[in-house]
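Left out: one protein chain. Kept in place: all the others.
Letters A, B and C mark the chains as written, and numbering starts fresh at 1 in each.
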Amino acid sequence: MRQKTNLSDELKWVARKLFEENRIDLLIGYEKGTLPLHNRPCFVSSVEGVDKLVWDSLCANNLATYLPRLFTRTHRPKGWKPPRVAIVAKGCDARSVVGLIKEKQAPRENIVILGVPCDGVVDLRKIEDALDGACPVSAKVAEDGSIMLQLDSGKSVQVSREKALFDACSDCPYPDAPVFDIRIGREIGDKSARRPFKDVEEFEAKSPEPRWKYFLEEMSKCIRCYACRQACPNCYCPTCFAEQTQPKWLGVGADLPEVMYFHLGRIFHQAGRCVDCGACVRACPMGIDLRIFTRKMVKDVQELFGYEAGISLDEPPPLCTFKMEDDESFITEP
Amino acid sequence: MKTENPKSEIRNPQSEIPEQWQPKILAFLCNWCSYAGADLAGVSRIQYPTNVRVIRVPCSGRINPLFIFSALRQGIDGVLVSGCHPGDCHYISGNLVARRKFALLKNWLEYVGIEPERVQFSWVSAAEGGRFAEILQKVVDGVKQVGPIQKLTKDI
Amino acid sequence: MAETITARAMEKKKFADFTRAIVDNGYQLYGPAIEGREAIIAQIAEQADVSFDYRNFKMSPKDLFLSQSEVLCRFCRGEIVPDAAADDGRRVLLGIRPCDAKAISLMDKVFLQEPADSYYKRKRDNTVVISAVCSSPEDTCFCTSVGGSPASTEGSDILLTDLGESYLLEPVTPKGEDFLNRFSSLTRNASKNEVREKERIVEEAASRMQKMDLEGIAERFAKAFESDLWDTPSQRCLGCGICTYFCPTCHCFDVTDETLHENGRRLRTWDSCMYSLFTLHASGHNPRPSQRERTRQRFMHKFSYSVDNYGELFCVGCGRCIKHCPVNIDLREVIAP
Partner (left out) sequence: MKTENPQSTIRNPYIPYPVRIDKITIENADRDLKTLKLVFLNKEDEESFQYLPGQFAELSVFGKGESPIGIASSPTEQGFLLFTVKRVGVLTSDLHDSEEGRIIGVRGPLGKPYPLDVMEGKNVVIVGGGFAFTTLRSTIRYILAPQNRSRFEKVTCIYGARSPGELMYKEELKEWEANPDIDMHITVDKGDESWTGREGFVPTVLKQVAPSADNAIALVCGPPIMLKFTFPVLLELDFAPEMIVVSLEMRMKCGIGKCGRCNIGNTYVCKDGPVYTYRQLQSLPAEY
């Protein structure tokens, strides 16, 4: 089933074709990075750049985050036309793209979604843990999905796929793009039955004080660099509420109440949008466990309104609509 | 690493609630039903707790969750949001759209460990002065039980 | 050599006494603490087992001099009120790497230049910096390319080297010398062998780092202002503040007022040239409207403007921005000749 070795080639072939047929102006994909475990986003604007494209489980970033800025009309020269963009999309990335299209942040007709099959991306931190301080100089994804690392000491280490996989990926219900224009490789298959929220349920089962304590501890790591927000494809507000001055919702200091306010607001703002891609967690330099909180939104939206973000282009966003029979068990009665 | 220990800015949990303490409650009431309901309670001389400060909003759909976070951060002990009964919204569906938001918000705050008594939602019509007084009493009683707000509150 | 005369040494087993004596002398001691796999700077009490066996601190020590949030003044009902918590006390900062110490010397150029920043100056004057020679650089380190070294003394008052059995302590400034003299009973003169051993360690560490030739980078960048050099990194840039927050020399800040009921404070907080609002005028005009200009500003500031204004590169090669960038913008690729 795995076909990693030729997926990159297939992607290059498709990209070349798209440029040659003049169907796109820009392609957002991945290229090899400068650090051994980090393939990085790259922007290809002509056929010449196609050869650097790669696709494997070291391609972790959610590329959808770049879309809104390509289509904003401010600071554009006269006669500017929105570009035609192809985007390499894993299941989660494609769901983000769908969300952005629905919220009018990217025009559908200008986007070519290149769906790539994804059976999970690696978690840099897990690999660092597995290496325990050793310094890798190069990394390769093996046939079976495990990560082969060359260390600076000359030794080589193999980390199994299970140990290297990002948490969000191990319970991912959508390994394939639910909406796409061109599929690269073969479909992995429907895993939509797999929707465990075990972590959230366990957290819910705790009493309030430990829950609060955990929230507090995680929040106290935050340095307010806004990497979570910037990495999140759905955080596209031109001016974030955290930076508005009229009204000024919160201060800019790094003290806890402000930090908590920011995250409470930001995560809540993702209700019905969050696709649980984990971009915020990967971007966070302080290792804050944001997913335990973002997933609560995903779970509640699913349970209360039967809505999953980014699955279809037609379904209205859950907070823009209602049903007469929506749950109101939370209403205070005399 | 922060040189100013951030935790020092969080008030120490008080195990005992001060005797003289009275909670500060903020009520966001929709113009067309709940505000009129509160008004009716007053005109009908129905007694309700004096802890409440009312902010009149055009519709419960006007409530931005940030209003509620802001209130809690500034030391409000409890927030009540009240609108028209489902189906009675002056703007047809404002409260129905808001209801989804409120359901999530209620869960969300509880999830991170904020006491559920702090933020409550209700429907009160213009004819329900008595109901408004009862709900408010219930909110005040609930907040009294959990004590002064400590979480999220900022001191400067 | 003059250095061999002033260099002191301390047996490792005496180091616990040293830290205790520092605390007993009324200093707050900031030093290494291990959190998971990472070393952080924390206030440490009179404890024995300080070890310098880490690559570098996760975050630079700049927070100790330019706090992420710092109260400039307090006010009540629109009138300024005296701030009681103005005195930071005397501090010892132990174990930062020479790159970070050099960064402090660079920050000095900005904040001690007239008119001196009184908040920074007070903290700087009150702090004795003991840096620890770097023996195991990371693969993202490149201090030797930007005029530093694993044993650079700039910004340090005392330079410490872990020699295995003992520590070599070399005073760099009169402040450091005075400080060491106060604890002279715990130290002895260093032997020639010890000094030689230090040199060996430094050479070994330096040899493990790649070296770029950055001669003339200021002019090169000034000429490249309109070039496409900035396109690739800025396209990828997310516009988060990680590189600037982790950078030991990035010092841009914001000043905002906060009020709660009748009380308020004027707060200085870290800011970042990578944020879109950084240069936004109240009128809506923004001189740096896109990430391209913002990315360019960061590089120009560090490698060109700073050379014009202070005669120094404002990069010490610690590699934190490379290590933490979520989209792998590698500064080395941009500055490479």
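By definition in this document, a contact is a pair of C-beta atoms (placed from the backbone, for glycine too) under 8 Å apart; a residue touches a chain by one contact, two chains touch by 3 or more.
Values in this document were obtained by computation on a predicted structure and should not be read as measured data.
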### Summary
Not-displayed chain touches, in the whole complex, chains A, C
### Per the touch definition above, residue among C:E35, C:E165, C:D178 or C:D257 touching the missing chain
C:D257
#### Entry: Touch criterion as defined above, residue of C:T127, C:S166, C:S304 or C:N328 at the omitted chain
C:S304
### Summary
From C:V23, C:I40 or C:V110, the answer for touching the chain not displayed is C:V110
### Summary
Where chain A meets the left-out chain, the residues are 245-246, 248
### Task
State which residues belonging to chain C touch the missing partner chain.
72-73, 75, 78-80, 82-83, 86, 110-111, 113, 115-119, 121-122, 225, 251-257, 259, 264, 266, 268, 271, 273, 278-283, 285, 287-288, 293, 297, 300-301, 304-305, 308-309
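Here is the rule we use: only the chains that are shown with their structure count from here on.
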### Chain separated most widely from chain B, comparing mean CA positions
C
## Note on the structure
Rounded to the nearest Å, the gap separating the Cα centres of chain A and chain B is 35
### Query
Using CA atom averages as chain centres, what separation in Å is found between chain B and chain C?
46
### Query
If you average the CA atoms of chain A and of chain C, how far apart do the two points sit, in angstrom?
33
### Query
Tell me, which residues of chain C touch at least two other chains?
59, 68-69, 258
#### Entry: Of all residues in chain B, the ones touching two or more other chains
2, 4, 154
### Task
Spell out the part of chain A that touches chain C in their complex, as residue ranges.
33-35, 38, 40-43, 61, 65-66, 69, 74-75, 128-129, 132-133, 135, 137, 152, 223-227, 229-231, 239, 243, 251-255, 282-283, 285
### Touch list for chain A against partner chain B, complex
203-204, 208-216, 220, 241, 249-251, 254-261, 264-265, 267-268, 271, 293, 296-297, 300-301, 304-305, 318-322, 324, 326-328, 330-334
### Task
In the complex, go through chain B and note every residue touching chain A.
2, 4, 6-7, 9-10, 65-66, 69-70, 73, 80, 86-87, 93, 96-97, 99-115, 120-123, 131, 134-135, 138-139, 151-154
